[in-house]
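There's a structure below that I have some questions on.
Heads up, one of the protein chains got dropped from this complex, but the rest are sitting where they should.
Naming follows writing order (A, B and C), and every chain is counted from residue 1.
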Amino acid sequence: MVSKVLVANRGEIACRILRACHEAGLATVAIYAQNDADSMFIELADEAVLLTGDTIGETYLDQQQILSIANRTGADAIHPGFGFLSERADFARAVTQAKIQWVGPSPEAIEKMGDKMTARITMRAAGVPVIPGEEIEHEDETDALEAIESASHRVGYPMLLKASSGGGGKGMRAVHSPDQLMEAAMGARREAIAAFGDGRVYVERLLTGSKHVEIQVLADRHGRTIHLGERECSVQRRHQKVFEEAPCATMTPELREAMGQAAVAAAEAVDYEGAGTVEFLLAPSGEFFFLEMNTRIQVEHPVTELVTGVDLVREQLRIAAGEPMSCGPLMMRGHAIEVRLYAEDAANNFLPAIGPLAIFRPPEGPGVRLDTGVREGDEVTPNYDPMLAKLIVWAPSRDEALQRMRRALDEFIVLGTTTNIRFLRELCDEAEVISGQTDTTTIDRLWPHGWSPSVPRSIEDAALMAAAVGESAGLHRTQQQASKGPEGPASPFSTLNRRFP
Amino acid sequence: MVSKVLVANRGEIACRILRACHEAGLATVAIYAQNDADSMFIELADEAVLLTGDTIGETYLDQQQILSIANRTGADAIHPGFGFLSERADFARAVTQAKIQWVGPSPEAIEKMGDKMTARITMRAAGVPVIPGEEIEHEDETDALEAIESASHRVGYPMLLKASSGGGGKGMRAVHSPDQLMEAAMGARREAIAAFGDGRVYVERLLTGSKHVEIQVLADRHGRTIHLGERECSVQRRHQKVFEEAPCATMTPELREAMGQAAVAAAEAVDYEGAGTVEFLLAPSGEFFFLEMNTRIQVEHPVTELVTGVDLVREQLRIAAGEPMSCGPLMMRGHAIEVRLYAEDAANNFLPAIGPLAIFRPPEGPGVRLDTGVREGDEVTPNYDPMLAKLIVWAPSRDEALQRMRRALDEFIVLGTTTNIRFLRELCDEAEVISGQTDTTTIDRLWPHGWSPSVPRSIEDAALMAAAVGESAGLHRTQQQASKGPEGPASPFSTLNRRFP
Amino acid sequence: MHHQFKSPEGPIEVTVARDGDAWRLGDIEATPMTDGRLRMVGPDGSVNFAHMAKVGDVWWVHHQGHTFRFERIEPGATDADDGGGLTAPMPGKVLQVLVEVGQSVAAGTTLMVLEAMKMEHRIVAASDGIVTAVHFNADDQVEQGVALLSLEDS
Partner (left out) sequence: MHHQFKSPEGPIEVTVARDGDAWRLGDIEATPMTDGRLRMVGPDGSVNFAHMAKVGDVWWVHHQGHTFRFERIEPGATDADDGGGLTAPMPGKVLQVLVEVGQSVAAGTTLMVLEAMKMEHRIVAASDGIVTAVHFNADDQVEQGVALLSLEDS
């Protein structure tokens, strides 16, 4: 039984989970750092507890503090969301030992999948194909660099260096020729140590022209492990997904079945429980290779929800409560696309941007879903990931979904901070995206020298005129007048009286 | 072929249609009255043309003016939405004669279904069951009242008086005993004349305890007429639907098939084309009776879209362009609920309210769709229907859909004008709504003396405190500073220069 | 600070105490946020938010799924008394006037018919009485809240 869930996360995924709990009739506890005191997710929780500490390590990553809040508030389950502590086996173990339900798989499953080397060994044993590559287990810098150099001769170029404990593109480097190797290896290790406290990397062959295709799985304690079809997430910038869809445009029912079976085998190999994703590279040959398993809910889970009609977060909560999952046989319908709206300057190498959301007006209407943790008036700060929102559309066909995404992006207005909205909008017009022939190199190939917007001069002129008129006419959008109150000493007196006639 | 669509409507349905056109790659023309100059739908159109005239009759109902705008702008199709001219056969005929494509059925089909008496005769001939009742064809007041009195003895009490050309509850009166008859008959005729220019009414037996169940149909020019399952819209206040869902909670596959077949027969009987709805009363016995056919898109069409995955407005546009409809066999999934958000005082007999939308913050997240024509800062005026928005949710099951609707209503914040949000929210907690045992008398039975909100005293106290603090601290949400510009004479000079280094 | 708000049951007086950036009423602590919301902490440490907007003299407050409308009574103002008047429940047009000044009416008698947004609304006598004034004729436009007729208990 689960009755009160502590959400150990922030931003849009915290909102997503809090809403699901609310719908499921579960009480909720949010935790927040001081710099999140005005954030939307706090509003959606029944209780919100301030974390002491300044850095991420002292707040959202402070296991002891979070556990003690769970105990204090009587939470009987912890949902970690994604990122932060979601794939920390030690935290999952500590939560379980505190007799609190962990919304996710066992610590052992997280460990086996979290370490890329162990995961590859486990997958090979389960008969799931893995990418040719070698693990570098050395912790010492000099030994590691030597081993990487030696492995590079056997793996061959182009190759990819990845942090063993990594995710989200951190600590990842593509190496195209031997002269780049040492600098890349050092950089990858440095980032890996900074982000995960673990400098181990591994070297694998870079499979060019491949699609990133991942299979959503669900497993409950009643012996049922199923897959919910695939998502294609090939379109990535800086190794981070920005455009995700379900189904994959080039998928066949046979291939889906084969990949789905491999994903279920992967999950069963670690006695998986809850929602997870098995990521594959799908080569142009039709061969697919295990990349990694994400032992948590994923950013792009909504496209699967829209296509299959399964509420993945609700199912996570059900499974964690020991109930069987509620979904029936796989029934895919239509097409869903998600884009990730970032506060970033797409025209300047996608560098993160900050600033106030002076205007934040998302699109509405049929087939549009918005998952966000911000609203107009919020400030985008450098403290956290610069993702502002996920805009997700569903339509009966892929063509219609792309048309709807274009319409929705055209309507989306964000002023006050630079975003990638226009980049995403132009992406929807690229032949490769329209035909579905995307692969993991799509963005780099389409814009080898970086993207910049194509703006018709007449529209820019009109916008300049708008700014000039705005300045001339004094059309300043004034922010809230939050004066601190009247002058005078603080009053010690408070009452509420009702006078009835 | 259709390439440019004039949308002869306003508000949320104009937004819905304009977005669908945008997605379909069709150019659009909006028309608007002066009091709609700031309305959202204008922003969604490629072109917007101001209608001359002040009253609705001189603007949105002015057929000649609208036709001449269509000609002037080169529109080759007119979509009438619902209300206004959508069921005016003479307008459909004039549009067709002007060689402009009417997005809807033929003028003959509109005529046959628009006049309730003709519709009943046509339906009887097609073998579709109709409600026991009598048509009163007299135009003269005295003759009509006499005929109504005479018919009342044969039809029996309780009975319903309806305007022959009516819709939306206008000109409708329930009569429970003979002493109410004459006043009700005069009121119904007066409203019918005012709203439709036609005072004819008909008298039918009021089938108490029945559900309002309607079937969505689609018919194209390629010989295909299909039904898309049912919607239940029993929950009505003042004869207007406020809570609609698909599927009907008590529906069986056999009954759906029977009602669907009857609806298809009704459509085929008038050579129907496009989207239409056949409304039935479903008696507790399982018998169903034809009420009327709406020869247009309906307010509540989104629930069918969410459950069947068919984009009804896109299909309307396809069918009007002479293409076959794109949807495959009926495939219903999950459950959808729509509530209509009105600017009205639910605690005061649902009287319409007006005022500024000082704050308008709709809910977000999975399974929530918002169809609206307003946004924060807009003014609700008495000029048009007080519907602010349709909030629609989808979830895998009816229970989950109700849970989601509660969550969404809890999150919906509208300040500055009175709305029925709280009424809708409490409706979701009624046993009859939870079990799905609603009928057309649900609201009247649940709140025979009118609804009033149950507010915990502690919440009211906190709100009073908020107001007091707001006043004390000067937390005035200031509106846009739209000063009319600097002093001084108008300048005659404008330039734009770019200085490149 | 002390404020008065109208309610159907009579005036409500609220005095809130300032405590640095926060305000207090009993066990509740409220802190204004930069976006105009109030962060409200209850005696049990629970955090809730109030959204507010002021339109004219009226404070609109959304709190825990409920929406409130509080009309502020200006300090020193005396209560308006509508003196038995029957007021327009909404803006609209007078369709019919069914009574005359001096006429005795029984409770439930329809006195006037209004039209607004294409719907008819009947103004009905709440008690037996005598019509002492009729302020509008058929076809007149009326604002919300204006007195339409006056009725004196008989």
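Operating definition for what follows: a residue touches a chain if its C-beta (ideal position, glycine included) is under 8 Å from a C-beta of that chain, and two chains touch if they have at least 3 such contacts.
None of these values were measured; they are calculated from a predicted model.
Interchain touches from the omitted chain, evaluated on the whole complex, reach A, B. Annotation: of A:93, A:238, A:333 or A:375, A:238 touches the absent chain (contact as defined above). Remark: the omitted chain is touched by one listed residue; of A:306, A:409 or A:433 this is A:409.
Of the candidate positions A:182, A:258 or A:455, contact with the hidden chain is made by A:455. Panel shows chain A; residues 169-170, 187, 190-191, 194-195, 238, 348-349, 351-356, 358-359, 361, 382, 384-386, 409-410, 413-416, 418-419, 421-422, 425, 453, 455, 459-473, 475-477 of it touch the chain omitted from the view.
In the full complex, chain B touches the hidden chain at residues 37-38, 42-43, 45-48, 377-378, 479-480, 482, 484-486, 490-501.
Operating definition for what follows: only the chains that are shown with their structure count from here on.
Chain B has the C-alpha centroid lying closest to the overall centroid of all protein C-alpha atoms shown. Centre to centre, using the average C-alpha position, chain B and chain C are separated by 30 Å.
Centres computed as Cα averages put chain A at a distance of 39 Å from chain B. Within chain A, the positions touching two or more other chains are listed as 480, 482, 484-486, 496. Listed for chain C are residues 1, 12, 14-16, 18, 23, 25-26, 32, 36, each touching two or more other chains.
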